[in-house]
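Heads up: the structure comes next, in structure tokens.
Note that one protein chain is taken out, while the other chains of the complex remain in position.
Going in written order, the chains are labelled A, B and C, and every chain counts its residues from 1.
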Amino acid sequence: MAIVLGTNRYGKSENRVVRINKDTDRHEIRDMNVSTSLYGDFEEAHTSGDQANILPTDTQKNTSFVFAKTVGVSSIEEYAQALGKHFLEAAPPATRSQIRVQEYAWDRIVVDGQEHDHSWVRRGTETRTAVVTVEGRGDDQQVWVLSGLEDLTVLKSSGSEFQGYLKDQYTTLKETTDRVMATSLTARWRWSDTEGVDFNAVYDSVKALCLAAFARHYSKALQNTLFVMGQDVLEAHPQIAEIRFSAPNKHHFDYDLGQFGLENNNEVFIAADRPYGLIEATVTRDDAAEAGLAWQDARSFV
Amino acid sequence: MAIVLGTNRYGKSENRVVRINKDTDRHEIRDMNVSTSLYGDFEEAHTSGDQANILPTDTQKNTSFVFAKTVGVSSIEEYAQALGKHFLEAAPPATRSQIRVQEYAWDRIVVDGQEHDHSWVRRGTETRTAVVTVEGRGDDQQVWVLSGLEDLTVLKSSGSEFQGYLKDQYTTLKETTDRVMATSLTARWRWSDTEGVDFNAVYDSVKALCLAAFARHYSKALQNTLFVMGQDVLEAHPQIAEIRFSAPNKHHFDYDLGQFGLENNNEVFIAADRPYGLIEATVTRDDAAEAGLAWQDARSFV
Amino acid sequence: MAIVLGTNRYGKSENRVVRINKDTDRHEIRDMNVSTSLYGDFEEAHTSGDQANILPTDTQKNTSFVFAKTVGVSSIEEYAQALGKHFLEAAPPATRSQIRVQEYAWDRIVVDGQEHDHSWVRRGTETRTAVVTVEGRGDDQQVWVLSGLEDLTVLKSSGSEFQGYLKDQYTTLKETTDRVMATSLTARWRWSDTEGVDFNAVYDSVKALCLAAFARHYSKALQNTLFVMGQDVLEAHPQIAEIRFSAPNKHHFDYDLGQFGLENNNEVFIAADRPYGLIEATVTRDDAAEAGLAWQDARSFV
Partner (left out) sequence: MAIVLGTNRYGKSENRVVRINKDTDRHEIRDMNVSTSLYGDFEEAHTSGDQANILPTDTQKNTSFVFAKTVGVSSIEEYAQALGKHFLEAAPPATRSQIRVQEYAWDRIVVDGQEHDHSWVRRGTETRTAVVTVEGRGDDQQVWVLSGLEDLTVLKSSGSEFQGYLKDQYTTLKETTDRVMATSLTARWRWSDTEGVDFNAVYDSVKALCLAAFARHYSKALQNTLFVMGQDVLEAHPQIAEIRFSAPNKHHFDYDLGQFGLENNNEVFIAADRPYGLIEATVTRDDAAEAGLAWQDARSFV
């Protein structure tokens, strides 16, 4: 038996790259948090300490900023692909790269009914994400793209029930036909193919479809709502292979006003932080192509 | 010399009170974080441990929820006043109360161009605040009201300079006539008189005035921008005595692309977390009435 | 093509279970954050909304607290195994369970040189973790156990270099033979077999080995340090199959005092938040058994 190096990667995390486009007086802004990782032949760096194969994380940082200038950021998915492919050229010992991006949205400030040219207020509703994994070179190169959103916080004060569930000796929950349902949605969708995709337009569409499904659908459980969201997204976007959701059930408990002789008809709630239900589901095409490395270490490594 | 009890207060912090109004099918939502404090004759509770004068914090919690039902929340300022006055009735040993409220805004989800009746998405741009302090009973009772906002994050990519400043032997900063200026604004305004005030409408107006001033004003420094904001607010709202701002200068540094033979014409920035400049200022009427207890312990006690 | 449900799970996250053992006057405390997830036949819950197969997350919460009483918490690994196995009995439609636990350590307060019987101060150095996955029933049941630690923050002010690395056109980093190296270590180790293991003792040993390796080893890079840590752990503990690390390189940059005519011999640093290098590696036995489901969704699902 020997002790050996297993899977590993390294890179620069959370580069706060802000790109302003000033081609016209009406500026455009892209505000990103960019993380890069390289996989490859880095055994010596670990075992003997020889760094000859290591392109420094500081160089990866520089490159993230350079590419915001030279390639630009028409979408975070395209920017990340350019960066991911570049690193395999710049670092011959690397065999795979992964670029993870968060993007913060800004709305133009409206002054006298007009959108301002170069002043913004941070939107704050949700964060857009992308994860791009590139493996190999030349004709063998493969690219996997995930798009997503995080922390889209929604609540409905009617149109949600929870009943008919399994019970055991530790079940004390009361069934309900009317409750507050709230969640902070995280979703990622995997592209089967990105030919001709307008990532920005699809992002807006997926977000709108999820919001509409949440609002419109009478929910028998958060699972039920997630499935409807996923269906709507896959039906509208044939190039999306699957979509995964993670949705904390942010509990809003009826406050017991009966002890004071008051009726609480689902009007006064205490919003709880912890614990929360955590509902996680994948909605997929039954003929979806293999995911390959798309999800590999996309969230974290350990 | 003796060791004695000095100023003290106690209460329940961060009650997450959510109030849904269901009088019609078009629900309304108020989502609050409510903190209460009582000042008064609590010496024995500290020195001998006798709790006879202490209305429990648990009772204060219950009352926060009860009042969301019985009084309702037409505005957080009105809800806080009702609660603050009540505690002086409920707890005879109390001589002063302070109610601090944060409110999170929700926008209706739009489905097929229509605002939904009972489904919302959290706005996320900023948090609304109120601090109400009540002292005394009957004809001697005094009430001070602060309204405010927190974390209104704004950025402008032109129309901001910083030059002509004082220099000493440790000054290395380069003067600039074009920079990104960004901040996460906290503001609180003190009411000289609240007779007939529509707190919700004024809140929207103050926020809009601050945003417009930020966008429109050519800024020679963040101090300069804050003063213009304050002027606009005081001119528009005669019942506001003063407004205080705290504004971190969220630095966006030009990334040095010159080392790679590239020009960076204020297009690519690294957004820094820490350190940040912190600019704090009060804009006031020169004949403003005394602030009294309005600002006392409004942020924190220690 | 059909749109179908893919992988999914649900459960209760972040149950803050505190267990005090009062069998003698010298109390013992276990302070945990417990998350539970069930996998299984939950298709109807998603598609038709029928919840008949769903044991509520509220029941999972109750059970987490009940088991702290009935089974106790001799170690988080043993507690999690009991809980994970129980859920497969309680919920026949479930085919797999995963229990994730964080544990916060408390030290006894020392009064007059003596450890106090029932008063503690929170340690704060690091968080202990466990992830247990159970699949199947009866003789076919398989159990995977991960143990770990998070946020063990360490720094060395000498004995670390970084040089000899790969350079490209975007490389501007200066080589250094003396730097501050600091990280906030996350590690997880996978058990090949847990027969007779004293999880608490091994935890203390792994932590001590990692700290000692960090201190003693002259580091040519953070990769190099992680590998040495992993070797020491695997050599000392034959039942550990592999250990994975995630280590942010928390940069401490020499502050440029030269511009003020002062020498900075690695004495004054600015500690940077973002970006940070992120070094991630696995150290494993070359004959380690297959990991199976041990790492599956152990961090997060999406």
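One rule holds for everything that comes next: contacts are C-beta pairs under 8 Å (C-beta built on N, C-alpha and C of every residue); 3 or more make two chains touch, one makes a residue touch a chain.
This structure is a prediction, so every number in the text was calculated from the model and none was measured.
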item: Among B:20, B:55 or B:121, residue touching the chain not depicted; value: B:55
item: Residue, one of B:136, B:258 or B:275, that touches the chain absent here; value: B:275
item: Hidden partner chain, touching residue among C:86, C:100, C:156 or C:188; value: C:156
item: Missing-chain contacts mapped onto chain B; value: 1-16, 35, 37, 42, 45-59, 61-63, 66, 90-91, 93, 148, 162-168, 170-173, 186-188, 219-221, 223-224, 226-227, 230-231, 234-235, 242, 244-246, 248-249, 274-287, 299-302
item: Touching residues on chain A - with respect to the absent chain; value: 169-170, 172, 259-260, 273-274
item: Footprint left on chain C by the chain that the document does not show; value: 15-22, 27, 29, 31, 62, 65-66, 68-70, 106, 109-112, 116-126, 152-159, 180, 211-212, 214-216, 252, 255, 257, 260, 262, 264-273
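Here, only the chains that are shown with their structure count from here on.
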item: Two chains sharing the most C-beta contacts; value: A-C
item: Middle chain, criterion being Cα centroid separation; value: A
item: Interface composition of copies chain A and chain C: same or different, split at half; value: same
item: Computed distance of Cα centres, chain B from chain A, in Å; value: 31
item: Inter-chain centre distance, chain B versus chain C - centres from mean C-alpha coordinates, in Å; value: 38
item: Inter-chain centre distance, chain A versus chain C - centres from mean C-alpha coordinates, in Å; value: 23
item: Interface hub residues of chain B, defined as touching at least two other chains; value: 260, 273
